[in-house]
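As you look at this complex, bear in mind that one protein chain is not there, while each of the others sits in place.
As written, the chains take the letters A and B, and residue 1 is the first residue of each chain.
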Amino acid sequence: MSPARLLRTTCGTFLCAVFLAGLFAGGVTHYSYATQFREAPNAAPSPTHLFGTDSLGRDLFTRVLYGTRVSLLLAPAAAFLSTIIAGVFGAFAGFVGGWFEAAVLAVADLSMALPLLFVLLALRAMLPLDIDPVVSVAATFILLGLLGWQASLRVVWAASKNLRDSDFLLLARATGCPRSRIILRHVLPNLRPVLLAQFWISIPLYVLTEATLSMLGLGVMEPLPSWGNLLRGLEDFSVVHANPWRALPLVLLVVVVICFQLILPAQEEIA
Amino acid sequence: MIARSFWGFLLFAFAAFSPAAQAQSGGELHFCLHGEPKTFNPILVDDEAAEQIRYLTGGVLIRLNRQTQALEPALATSWDTSRDRRTITLHLRKGLRFSDGTPFTSEDVAYTVKLMMDPQTHSPTGDAFRSGDGAVDVKTPSPDVVTITFPAPIAGLDRLFDQVAIMSAHSPKKEMAVLGPFFVAEYKAGSSVLLKKNPNYWKRDAQGNPLPYLDSIHIDIQRNRDIELVRFRKGELQLINRLDAEQFERLRHDDPAVARNAGTGLDAEELWFNEVPSAPLPEYKKTWFHTTEFRRAISAAINRDDLCRIVYSGYAKPAYGPVSPANRFWFNSALEKPTYDPKLALALLTHAGFRHENETMKDAAGNRVEFNLVTNSGNATREKMAVMIQQDLSQLGIKVNVVTLDFPSLIERMTRTFDYDACLLGLVNTDLDPDSQMTVWLSSGENHQWNPNQKTPATTWEGEIDKLMREQASAPTDKERKAKFDRVQQIVAEQAPFIYLINKDVLVAVSSSVVGTAPVVLSPQAFWNAETLRLNAGAALGAQK
Partner (left out) sequence: MRHRIYQVGRRLALLLLLTLLGGLLGATLVRLAPGYGVDERELDPRLSQQTIESIRASNRAHSSLLVYYARFLQGAAHGDFGDSQWLQRPIASLIRERLPVTLRSVLLGTLLAWLAALAAALAVSIFPNWALDLSSTVMSGILIALPVAVVAMLAVYIGAPVPVAIAAVLVPKLFRYVRNLLAHANAQPHVLAAQARGVGRPRILSHHIAPCVSPALLALVGVSLSMAFGAAIPIEALCDSPGIGQLAWQAALNRDLPLIMNLTLLTTLITVAANWLANFSNRRVM
């Protein structure tokens, strides 16, 4: 096995392990993510608390595991949604051209410029205050996916335009292949590397967007943890300096993102 | 003799090289405001940043000494208040000038008061003086005497002049001509305000030296408190006016000398339940929230000591009621200290018809006791408090959903739609006198948060509070006023419309290069005596960026 392949296998295994640990968090740790050990706030890592505790005495390892479940399940869902929207509209716009292309790009430009924070605020206001935290965070991620497609769309559109005058597409058109079939069977598969790249890049972006939203009260409701709200206290470096273990969620996030990126070349090979 | 000389020399050396001795006049003080001042017009000030600028630049007739909490002569050398507390006569200092050289006379006081009380001006400063319908009468029998008569009695009339910065009636610079220790020399919107020493400032120190000692104060507009702390540690700033507990603890750990605790402050954190009859809540919830025993049970179930210890790192005390012990005169020392007593909480709930079964609290009709607790997002300490309260009440089987909303959305729910169950917010007390909180305590008041704008008091105890507050406003002596307000505090403790949680300590950071600071609990906590602050010789040029 080549070193590159070994590395990708290791990353893939690590990601699976993290994902499974999050999915079966209840079996991995016997603590609840909400239990506060008030006699030990900001405790250092120990056999009792593997990652230490946060400022309210909650076991950080448990919160990271349950936070993984929220972030690693929902961020990819949001990324998938935005990539699908960008893929479909971008591919059609790039291939079809004309007024459709202009209209799609105009809508993309407009929505990039709008203060979409207010859309999120309006959604939050529409949701009942007593809503289950899981439903609330799922709704937030879905909305992020529905609103976050513009940058990906432009990239897909450019790639699609590039493909428009390719020989194989000219051949397909010459043989009388309908436009929709050309897009679905020839254009989109050739855009797969671009779409995959956008998908993988979007996942950590949505995790980080959720962190920013957490600060505005639009993120995950307490006490449900997510990587976003676990990162919140890190803006002040003296926190990290005094309690270095508080940076563990950030370290995990970085490692997971890097693993996502290292896996991507394998997908390109398969495509 | 040699020994005596030696010790004498040591004493001299110590005195000569001590920070106080090394401090000298001049230099630029550097600190931050946490918001943009919306105006420099002193009678239109209604935000904290503008108030702090006004404090440093405005000359007032009567000054409330932030340290002693007693009134002192300022531009007025003396004053008399009539027995009916409608009229005040002030005797002004002679020969004073505004920062641009314009002479100061009673005409300027008259101009300021008339402008302030003009309904078209909508002056927030003037609101404190609006006691009744009718115009304010201002007489200026001589250039150094002014008599002001209000249409109705005003409690604590003289104290209110601490907020009234006198404006010039004649200066071409209008509100920018000031009588305070500094004047606004430069303002870069969104960035900074530069104050320079007022060359015509009237005050002198005990040795007759002109004040202020500082040449200038450079104030940056810095909303991000973490960045402010980073800049303070780097030496770019010389003081931080308010620190949160976590930052203070870290700073104290690294450099104890700069972290200063002025003691228990005036501000409180409180929780209340929505008792508005027209609120879009289920009837059973309204019944819970209207029940005194329910509210008192919730209060007893909250561990305030843990809130102080964990959220505030010990830099807070459990709150007794609406008035902090730091408010020496108005605090009711007879109030019972709030205690954490889950057994009492359970007993109160049982007495009110609730029952605890299978680790769930239910009311008499079988509804699970569950409510949402809203608070403003972006305030980490308040969010932590909400989570801890959520945990405390879960011990009783009560489910609390913590919902954080951005401030405008929260205000809309509190004041317009009333679509919330319970709210956790802070009470900022800038004024010692409870008369400034009439709209909170009167049942018809806009800020009677649990059930505002009532046409008639919804409960007998609210009716009693209304009566007591009106009586204290017109009581002839402070002693009588206090007795009435003590009774208000007692009723609030018994009925718990507000569940007071903690009083935060006032935490500031002061660089060792600044001499003469004496942080206090009243705003502006760290620089209330800016006119007598000095910088050490090494920092004579102020902070270097």
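Quick note on the criterion: contacts are C-beta pairs under 8 Å (C-beta built on N, C-alpha and C of every residue); 3 or more make two chains touch, one makes a residue touch a chain.
Everything numeric in this text was worked out from a predicted model, so none of it was measured.
Of the candidate positions A:A40, A:A77, A:V96 or A:A151, contact with the hidden chain is made by A:A151. Among A:L20, A:L114, A:L171 or A:L184, only A:L114 touches the chain that is left out of the view. When the full complex is taken into account, the listed residue touching the unshown chain is B:V230, out of B:V230, B:I491, B:A518 or B:A537. Within the complete assembly, A:P193 is the residue of A:G12, A:P133 or A:P193 that touches the hidden chain.
When the whole complex is considered, the residue among B:T140, B:Q437, B:Q472 or B:N503 that touches the unshown chain is B:Q437. Against the chain not displayed here, subunit B makes contact via residues 36, 38-39, 46, 119, 122-124, 127-128, 130, 188-191, 220-224, 226-227, 230-231, 406-412, 414-416, 430-431, 436-440, 445-447. Mapped onto subunit A, the footprint of the missing chain covers residues 3-4, 7, 105-106, 109-110, 112-119, 121-122, 124-125, 151, 154-155, 157-159, 161-162, 193-194, 197, 201, 204-205, 208, 211-212, 215, 231, 234-237, 250, 253-254, 256-258, 260-262, 268.
The rule is short, and it goes like this: only the chains that are shown with their structure count from here on.
Interface residues of subunit A facing subunit B in the complex, by the touch rule stated above, are 34, 36, 38, 41, 55-57, 121, 124-125, 129-130, 133, 215-218, 221-223, 232-233, 235-239, 242.
Residues 226, 229-230, 233, 246-247, 250, 253-254, 306, 309-310, 370, 372, 374, 376-378, 380, 383-384, 386-388, 390-391, 401-406, 409, 419-421 of subunit B are the ones touching subunit A in the complex.
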